[in-house]
Each structure stands twice: as C-alpha cells, then as structure tokens.
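Selected chains from the complex are presented in situ; the others are not included.
For clarity, chains are labelled A, B and C in written order, and residue numbers in each chain start from 1.
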Amino acid sequence: MTGSKSISGRKLPRYSGIKTFFRLPSGDFKDVWDVGIFGIPYDGATSYRPGCRFAPSRIREVSALGRGYSLVRELSWFERLNVVDLGDCQSNPMDQDATYKGIESFWGEILALSRRGIAIGGDHSVTLANLRACKAVLNEPLALIHFDAHVDTYPASWGSEFHHGAFLRHALKEGLVDPDKVVQIGIRGPLNDIADLDIGKNNKFSVYTVADIRRLGLDNFCQRIPDFGQTPTFITFDIDCLDPAYAPGTGTPVPGGLTTFEVLSMLQSLSCPNLIGADLVEISPPYDHADITSLAGVYILSEIINIMAAFSRND
Amino acid sequence: MTGSKSISGRKLPRYSGIKTFFRLPSGDFKDVWDVGIFGIPYDGATSYRPGCRFAPSRIREVSALGRGYSLVRELSWFERLNVVDLGDCQSNPMDQDATYKGIESFWGEILALSRRGIAIGGDHSVTLANLRACKAVLNEPLALIHFDAHVDTYPASWGSEFHHGAFLRHALKEGLVDPDKVVQIGIRGPLNDIADLDIGKNNKFSVYTVADIRRLGLDNFCQRIPDFGQTPTFITFDIDCLDPAYAPGTGTPVPGGLTTFEVLSMLQSLSCPNLIGADLVEISPPYDHADITSLAGVYILSEIINIMAAFSRND
Amino acid sequence: MTGSKSISGRKLPRYSGIKTFFRLPSGDFKDVWDVGIFGIPYDGATSYRPGCRFAPSRIREVSALGRGYSLVRELSWFERLNVVDLGDCQSNPMDQDATYKGIESFWGEILALSRRGIAIGGDHSVTLANLRACKAVLNEPLALIHFDAHVDTYPASWGSEFHHGAFLRHALKEGLVDPDKVVQIGIRGPLNDIADLDIGKNNKFSVYTVADIRRLGLDNFCQRIPDFGQTPTFITFDIDCLDPAYAPGTGTPVPGGLTTFEVLSMLQSLSCPNLIGADLVEISPPYDHADITSLAGVYILSEIINIMAAFSRND
C-alpha cells in the first residue's frame, strides 16, 4: 500500500494551488485507490438557513490545513491509505430525486469496487441516498453512528417528506439501518414535543444526549460507544452536534452542544472494524466565521479516515 | 381614503416594535385597504448563492427607515394610499409547485378585490407565479417593466425548466405578457452565448443595457421608458440590476451595474397609469453588509408605491 | 389552560411571516394570557459597545427556531402557558427617565393583572426599572437570581449614577431586593479593585464565580442554587455571564465565562416556585455572528418560561 499523494505544505505553501480535499490528487473510478471523497453540494431540503451547497468547495479550501498523524491511534491515514478526491456528484438544487440519483450513482461505483467512500454534504437529506446506495450494494442493513443535535426522525414538514430532519425515519422504514445498531450522539432539547423521541424509543436506539455524555464523563462515554464488529457501519456526522460557538456555520444551530475536543476524542477512540462509508453534513459556509466550522469539519474528516486506516481491510 | 397607519419614528424609535413592512398595520383580505404587500420567502430555484428566503423578514426590519414623500412627484404614498402588510404567503423550500400555489392564492384574493399588490421575493422564479395569477384574473397579457442584470429567458438548467433565470421565457410561452410591451433595464454582459439574446430580439423587447443607459444619459433615458397607458402593467425588480457595490446581498451579482441613484430616478419619473402589481426579488440578506442591499430595496419599494399613489385609481 | 398559539414550523417554514417572540400572537393588556413578553430597546447606559437596542427585534427573528419541550422537566411551556408578545414598551434613546417610565408602565399593567412578564432588554440599566415596578405592585422586596460576569454594584461613572453596571447598587439602596436572597452566578475577574466586591460581601450575597462553579461541578452547583419558596423572585440574565465564544454579541464581554450548556442546565434544574418575572439583557446584535448570541438568548428564554410553566400558579 503506497499511501496518499497529498502535496506537502512544506513544499508548496498551504494556501497555494488548485484545491482538492486534503490536497489529494483528483481521482476517477478507473484509478486505483482505497478511499474516495466526494462532494454533494445540495441544500434544497434545508428548513432554516441554507448555504451548505458551498460546503464541498470550502472544505476543499480549508483542508489544505489537514494533517493525519493521530496521537491516539499512533498512525496516519496519509501513510496507510491511498485517498483521492472524486469531485462532486451530479446534483440539482431544484430536484432532490435527480440529486439522489447522482449520489447513488457515485456510491454504486465506489462500493462495486469494494472501496470506501466519504461524502461531503450538503444538507442531512443526502444521507438517505447514501444509505440507500449502501443497502443496494451490500444487501444488509447497516449499523449507524449518528452525530447530531437532532434525532432526524421528524415527520413531514409543509407536506414534504424528505426534508433534512427526516432521513432516519425513512431509513428505518426502508430497512436501510438495523435499529438495534443505531447510536445517536449529541442530541439535545428543547424539542417540539415529547413525541419527537418516540421513533428512537420504539426502535431502541442508543441515544446519548449532551447531558448524558457530560454526566458519564468523556473517557467513560467513549468506552460505551458500541463496536459493531463486522456489521457494515456508516458514520453520519451532522456538524450541528457541535455547539454554535464551535460551529456557527450551520443551518439549524442548537446551543448547549458538544465541543470539538469531545467529538474528536470520540472518533479517535472509536472501534469500528467495518466502516464502509461516512458523510459530513450541514456545514454552511455563508454563516461561518474565519472558517472555524469548516476547519472543525476537516479535523473530523481526518479522524474518520483514520478509523478506516486503523481497520484497513488488508491489515 | 385616509392614508396608511404607519407608526411614526418620531413617536416610537424606528428600531422599536414588531416589524411589519414600513411599520404598517398587518392586514387581512377582509380588511379595507388599497395596496397589500406580502412576502414570498422562497429561494429553491437559485442557481448560485441562496438566502433570499430571508428577504421578506429583513425588508420588514429595515423598512422601519422608510419614508414616502417624493421630491419629484411631490406627494407621499403614506398619505394617498392605505397600504398594509399581508404577511407571507404559504411556501415550501422543497416544492416550487406548492409555493406557486401559495403565491397565486394571495394574488387571486388581492386582484379579486380589485386592489393592488406588491410581492417581496424570494428568487426570480416567483415572478412566473405572480404573472400567472395576474393573467388568470385580468384575462389579458400584461405590460412588463423588468429591471435586471440578466435577460431571464435562459433555457433549462440541470434538466430543470423553472429556475430563477427562466421566468420570462415561460411567461412569454404562456402568453402572460405582451412581447411588444416588455422593457428590460440594466442588462449587461458578458453572456454565455449570443443566443441568450435571441428570445428578446425575436420578440422585440425594448432592452436597455447599462451601456445604453449611460450613453443616453439618465434624464434622456428616463423619458424613453414607454408609458403603457391603460394596459395593466407589472414591475419586476431584480436587485441585481444594481452593481454589486450597491447590492452585494444577492445571489448572482454582476459587476458593471446601475447605481441606486439611477434606478430611483427612473422609478420617480416613470409614467405608469395602470400599475396593478410589482415584485422585488433576489435580495439575499446572508450576503448583505450593514443592510445596504435591503435598504436599497426599501427605497425602491417606496418609489414603486409612489407610482401607485401618483396614478391612484380613484384620482 | 389552552397553551400558546405559536405558528408551527411544520406548517409555515420558520423563516416565514411577521416575526413575534416565538411566533406567538401579539397580545394586549385586554387579552387573556398567562405570560407576556415585551421588548425594551434601550442602550443609552452602555459603557462600551452599544447596539442592544436591536436585541428585541433580533430575538423576535431568531426565536422562530424556539422549541419548548424540556427533557429535564418533561413538559413544554408551549402547552402549559398562554404566552403572548406584548410588543415593545415606550423608550427614548436619549432619556433614561422616560424609558424607565415606559418600562414601569408595562410591568404595572402586567402585575396588576396578576400575570407574569419577561422583558427583553436593552442594557442592564433597565433592570432597575423592572425591579422598581415589581416592588411598587408587590410591596415586598424580591429575591433575585442574577446571571452576570459583573457584580453590577459599581459606583457612578463619568458622573452618572444609573449606568448599566449599577442597577443592583440602586436596587439595594431602594429596598427593591432582599439582600439575603440575592444569588450571583458567573462573576469573574479581573476587577478594577477589590472594593468592587464590598457591597456583595457586606450584604451577604451568594456569589458564585465561574471558578467556584467549575470547582463544585455543575450538578453539585445546580443543587446549591437556593429555592426562595413563595418569595416573589426575579431572574435577571445578563448574556455576558456566557463566555465571549458563546456570546460575542454583547457590550462588555469578559473571557473565561460559562458555556450555554452550563447556564441551560442551571435553569433546567432551578426550583423557583414564585417566579414573577425575568429579564434578558445585554445582547448586542451588531456584534453577533450568525446569530449565535441571540439564539443562546432564545434558549435561555425558553428555559425561563419553562420554570414558570413548572411552577404555574394554577397548578
């Protein structure tokens, strides 16, 4: 395995050059690589502040600051995995179905090659397409690790079923995820209604609110996140699990959230032997300041790829 | 008719109170009034920067600075017309058809009462619904005065017909406007293609680019804008006819545009005896600074209402 | 009890419509309701950065994101209490006395009806008027729960007695609060002078600095906040008790402050059987970013109303 061919910041200044994710080469489905990162610049299902259509582009820019060596895992994905930037999938700001088709086509190609993918949203409605595509290829329901302030099992809004707070309700209904293997991290109130929790309760999700995590203590909590073994696992990371102080650039921010230190620690200690894919959603650059939200996203991405590196298939 | 009941800034400070358009009373279709202003907070058809869903709200806030006495017309709409804030029509960020239905329902009620309306968008795709509603009630094609940087007769994008740059192509096709009575003001290049001008040319629109206007001189140009007499007339004002220096808060800004002085002068001298409605579109508050774009919008609105006041039906 | 008539975000998108606090109906003193929220858009007594005159308006805008169901209290004020937006009281940026008169008139009407109120400032000098009004009707000194970075018992500045850092000195002198029942939360240094603490010490306030709270641990501290039983109690919440990372939009920010998680936890666990009123002060929207300070304010407000709901008089 040859590692990634990222441009070194010691050779070309980090602000220099055409920006790809982590200054990686841009790749194609015909090339040889381990992990493909691609963008889904779609924010058509946002209920409040839009703008996450610009996330893939801004993450590319800011990920020039990315580094890979984990002090906890004592390895660097830059060395272990050949990662490439696949560009953005086809999308249409006015047509969620067409966008879903674009998303599913990318995942289809990645998974058909038995490789792994990471999608940079986009609003959280894109996760439904991500999961549909995984299910289509893998033919079994996935374990899901879900970072979010919101439970995302909400009912239809304004008559629309597939808004950005409903992906998980649909994923359950469509059998895309195994309800016994859903962990939700960062949830917090107040809620519209106690009924907002019903789907999670009825399906026995492992739900950890911010208050739960703080009460358990971070190290203790980290040990509780289940290891789903060889069940194909997907991580969906909604940036609004972070507090607005850490992630102002998002569409529906919720005060009282997690810190970057907490979520990075969780990812660094996560045991996830069969992580087949992940997404990072709801970063809205027009509402960001000094790129702190995008940069948090870059660091989160790096830890997610390190999970893939730590449990690399050919190890 | 007794004039508008706006709260005076000399009594309650202008930053004070629940914000309605121009601090007007909020009204209902059952109330008696002359002109109803309403919001269409929809930006689902935007091709680049979204955010104009927040325009009705921000225009309400900033219009607290609104005043009405025109030095040119020597009258104030605050005194001549009873204007109210009708709230926002039903909309859905994911469903243009549902939004169009909401828009058409509002216009239907306004026009059925033989009153006049002004819609605050929203992206420029809402104008198609505005025009459809007018045609439905009036049963004749409208004259159209169209302020814009773009010709908005562009073909489908990404497979979608009804994006924010295509309203006029559809309006023509559906017979909503009289092609002989279309004036376009503020158009400028560069264009994608010379073919972008074909529809305007073939239909004999009166197209005035910024260069045309500057060459004619402002006063001279103002005299050239046709008076459509008793033909029911609609003004659609896309804020991007202004230069980005004057209107940074918009979705697809185009350098080399008009100044606020120019567009206000045009509106102040416009002779428009049968102005039945208007819209103001494409103001994107997340990209604005110090509210200068929204404030330009407020001043434009005020001049449009003064046209209605100057050619008030009961005069 | 019929609950509040807030517009649902599932029906009309949250960015839509004329903005009132929490999308509640605007109410009048003649209407029937339990809790009235009103604005005091006054920042004339600010010693450094002004701008909190715009807080009531911005809180109205952002509170469209408000929700009410508390995971801790297992109830929602939206269901328990009929809450309305009373608009803003009369104010004058140049005349604190006239503003105080406006404030006192609103509280007078609210309390005369035996209802409860919440005032959205404005700078912290408005709290003196809030307390004066309560004392005038209730005829007994109040218990005071005071969230703040500053002790607000400072002497006159530039020859002016009633600036935004002196309300509590005057409230004590005027017998508005019971010094045995004053709790201060979030205080931190450095101070101008050790003498800044004298009034608090001499009057035996319960003063909890950020360091005290962090040393006690959050849960432990929450249990220490006294329950003042049937003593009429007022909460004054200065947003600068939060760290500038969580609340940049304020006039005299102080690093080393509390997090939103901490203050929300405190409010969620507060036992306060006779909370007659509250205020939220010192939010300065011109210095905010992506509305994170206003949104923190909205969540704080929601928890304060939930206290009123939990200890609702007719329970």
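The criterion applied here is as follows: a contact is a pair of C-beta atoms (placed from the backbone, for glycine too) under 8 Å apart; a residue touches a chain by one contact, two chains touch by 3 or more.
Treat the numbers as computed from the prediction; the structure is a model and nothing was measured.
Participant: Of the full homomeric complex, 3 copies appear; what's the total?
Facilitator: Oligomeric count for the entire complex in this file: 6 copies.
Assume only the chains that are shown with their structure count from here on.
Participant: Note whether the interface between chain A and chain C is symmetric in residue numbering, meaning over half of all numbers used appear on both sides, and answer same or different.
Facilitator: Answer different: the two copies use largely distinct residue numbers here.
Participant: Measuring centre to centre with CA averages, how many angstrom lie between chain B and chain C?
Facilitator: Roughly 41 Å separates the two chain centres.
Participant: Among the residues of chain C, which are close enough to touch at least two other chains?
Facilitator: Expected reply: 12-13, 15.
Participant: Which bits of chain C are touching chain A when the two form their complex?
Facilitator: My answer: residues 9-15, 65, 67-72, 74, 76, 218-219, 243, 245-246, 259-261, 264-265, 289-292, 295-296, 299, 302-303, 306.
Participant: Provide the residue numbers of chain B that touch chain A in the complex, in ascending order.
Facilitator: 43-47, 49-51, 53, 91-96, 98, 158-160, 162-163, 286-287
Participant: Given the complex with chain C, which residues does chain B contribute to the contact?
Facilitator: Within the complex, chain B contacts chain C at residues 12-13, 15-20, 26, 39, 41, 53-54, 56-57, 60-61, 85, 87-88, 90-93.
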